[in-house]
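A protein chain is absent from this complex, but the other protein chains hold their places.
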Amino acid sequence: MLIARRAVRLVFVFFVVTFVTFVLLDLTPGDPAETFAGLNATPEVVEQIRIDLGLDGSLFERYVHWLGNAIRLDFGDSVVTRGFSSFDLIRDTLPKTLELMILAELIAIGLAVPLAIASARRPGGLVDNLSSSSAFGLLALPSFVLGIYMSYVFGVKLGWFPTIVDNLPGLNDDPIDNLRQMLLPSVTLALNLVAVYLRLLRSDLIETLQEDYVMLAQARGLSERRVMWRHVLRPSSLNFTTAVGLNVAGLVGGAFIIEILFAINGMGSLVIRSVILEDFNVVAAVVAILTVAYVSLNFIVDLLYAWLDPRIRHGAR
Amino acid sequence: MAGTGNGHLREDALLQVDELVVEFPARRKQVVHAVSGVSFDLAKGETLGIVGESGCGKTTTGRAVMRLERVTSGSVRLNGADLTALDGEGLRQARRAMQMIFQDPVSSLNPSRRVRDIVREGVDIWGSERPNIDDWVAEVLDSVGLGDEGVLDRRPHEFSGGQCQRINIARALVMEPDVLILDEPVSALDVSVQAQILNLLEGLKTKFGLTMMFISHDLAVVKNISDRVMVMYLGKVCEISNTHDLYANPTHPYSRALLASIPGHTLDLPPAGELISGELPSPLDPPSGCRFRTRCPRATELCGTEEPVLNEVEPDHWVACHHPE
Partner (left out) sequence: MALVEPGPTGVKTAAEAVAAVDHPPADRSSRQLGVLFWFAAGWILLLVICAVFRDLLPFRDPDALGIRTREVRKFEDPSWNAWFGGDGQGRDQFARVVQGARPALIIGITVTLIGGFIGSAIGVTSGYLRGKVDTATTVVIDIFLAFPGLVLLIAVRASFGNSMLVFIVLFSITSIPGYARIVRGASFALSERDFVDAAEAMGATKRRVLWKELAPNVAIPVLSFAFIGFALVIVAEGGLAFIGLSLDEVTWGKLIAEGTGDIKDHAHVSLIPATVMFLTILAFNLAGDSIRRLYSPREVATQRRLRVEGIADVNPDGSVLHISDLYTTLHTPAGDVHAVDGVSLSVRAGQALGVVGESGSGKTMILRSIVGAFALSDVTRSGTVEVAGVDMLRAPRGQVLRTLGTEIGMVSQNPLTALNPVRRIESQIIEPMMVHRGTSKAQARERALELLRLVGIPAPERRLREYPHQLSGGMRQRVTIAIALANEPKLLLADEPTTALDVTVQDQILRLLSGLQQEREMAMVLVTHDLAVVKGFTDSVAIVYGGQVVEYGPTSEIFANPRHRYTVALMQSMPDLDLPSHSELITIDGSPPSLLRPTPGCRFAARCPAAQDVCHSLTPAASERDDHWFRCHFPAEITPVSVGAPADSEAD
């Protein structure tokens, strides 16, 4: 069955990605054992630490060792931040990154779907022309450029939002302040996605609108709204759904840059810091978690896909 | 129906297809039985019409003869040489002697190339014994009714569907093929244009001494162009005969149902509803015995257990049926 095949492929992706990362990190100059031991450690101490950290043995053995621990969420200790495990560090930073990404995705979908429908109803009309050209412009704005514009206009000139996220309260503790601080970064991250989603969904909607069954639905005297929501939207959302899934990997990269720009202490800041300080346990942990997230999200997209299009469910396509 | 048997094959045929089987792998280890033991032949200068509804295997048969599909078993002999044994370079060489025209005249032409290059393609690949290729190309284009000087430098999208089909025919004719396989060559065209192409083919047959395999779902078109006609159903041959006898005296229940279904026909047949019922069975799991038995009003127990073999009911008229009309 298609779904099963996709699942196998995604698991395969997980192994390859984590293994390649492992190899790449291994190639990087610098010895984590020495870093951990500190400057004054004797070679014997370094050697002992190497064994303690599981850094002896062949590359493949170490990968298997690491993978075995990783399944139990044990990614080893942070080499730099003494006394903390890699998992601790991730647990502290993950919620902020996650909030940023989820907010961005919600804003993007919330803006893109109605805009795409409005555009597709009257292609070449005012809404369509405005939103299409804005989307084209947004596609040319990398998130860091857009972020600078946003914080200049809304942070510096208008003063509505802080330009830097500072002392972010938890979403449960003070949702208002939390959202006030996170809104600018999320919108910045979202706008790029809006452009992508809007263009994709609009052109698929327009294509569907020319199908026979839509013409027949109109000829049956159904209202325009009913035709659009009941007959057109679902068959048009296949590519859009794929894009949402595929974009997650890119979204993570974008979120990391936004974190730097707005000084959010999230996973992006953590991983970049860890790379520069050669804290490879943390880097490997982040990669593993990101890959699992990507793989499971895409599996959900596949399921969604099958729900959206019964032809896929029955293997007719 | 579901006729196997090759008693009808002739000694002196130019192209001989014997017990051709084409199967495709499907999901869950199933097999699509597209063509199941089809035998026929073409004498030099003859036009064989292959007729049947969608799913009968007529197009697959044409493509398999052309070796565009993998042949599961059986043989295709051209001038005595077995093409099914060939592969790779040998196959490529053998294809020279056969050319094919496809259903969609526009999609068959590369949109980015000029008519000159499209029509010359075969010569560019194979070379030609003719001293002046440009003259030859011009002559062929002229004989398909595209003699205008300006045609050569234009691209396919500047032509109508009928003109595109003429270009396709010219491309095939430049190669001076022994056998021309035409897969639904006029079904994408309007009635008035269809008549032009049919007349053109008829003229070219004489001029170039063509031997043609004409695949179509349209019984009237097939009657007009063919010397012999083969009726197929679900990967099997039902009836094969000279054209006159088939239309004057259709004997297989399926042939009769097909003819009776033609709107406005004047043949002496009962209404189609009395000759055929139900839906086409899946080619994944075709019925045992005669494949038509599930829809045939004349079917008996014998039809389920024993497959009928092509049998000569009158000279040059073969039918695979236990209970022919």
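Think of it as A and B in the order they're written, each chain with its own count starting at 1.
Note that in this section a contact is a pair of C-beta atoms (placed from the backbone, for glycine too) under 8 Å apart; a residue touches a chain by one contact, two chains touch by 3 or more.
Every value quoted in this text rests on a predicted model; they were computed, and no experiment measured them.
Participant: Which visible chains touch the chain that is not shown?
Facilitator: A, B
Participant: Among B:Q196, B:N249 or B:N311, exactly one should touch the missing chain; which is it?
Facilitator: Touching the chain that is not displayed is residue B:Q196.
Participant: So which of B:V31, B:I125 or B:L302 would be touching the chain we can't see?
Facilitator: B:I125
Participant: Could you please point out the chain A residues that touch the chain left off the display?
Facilitator: Missing-chain contacts on chain A: residues 9, 12-14, 16-17, 20-21, 24-25, 27-30, 121-125, 136-137, 139-145, 148-149, 151-152, 155-156, 163, 189, 192-193, 195-196, 199-200, 203, 206-207, 209-223, 226, 230-231, 234-235, 239, 242-243, 246-247, 249-254, 256-257, 260-261, 271-272, 275-276, 278, 283, 286-287, 290-291, 294-295, 298, 308-311, 314, 316-317.
Participant: Contacts of chain B with the missing chain: which residues?
Facilitator: Contacting residues on chain B, toward the hidden partner: 53-54, 66, 68, 92-93, 95-96, 98-100, 102-104, 107-113, 121-122, 125-126, 155, 157, 160, 162, 168, 171, 175, 190-196, 198-199, 202, 217-221, 223-227, 243-244, 247, 257-267, 271-273, 276, 279-280.
Simple rule for what comes next: only the chains that are shown with their structure count from here on.
Participant: When the centre of a chain is set as the mean of its C-alpha atoms, what distance in Å lies between chain A and chain B?
Facilitator: 54
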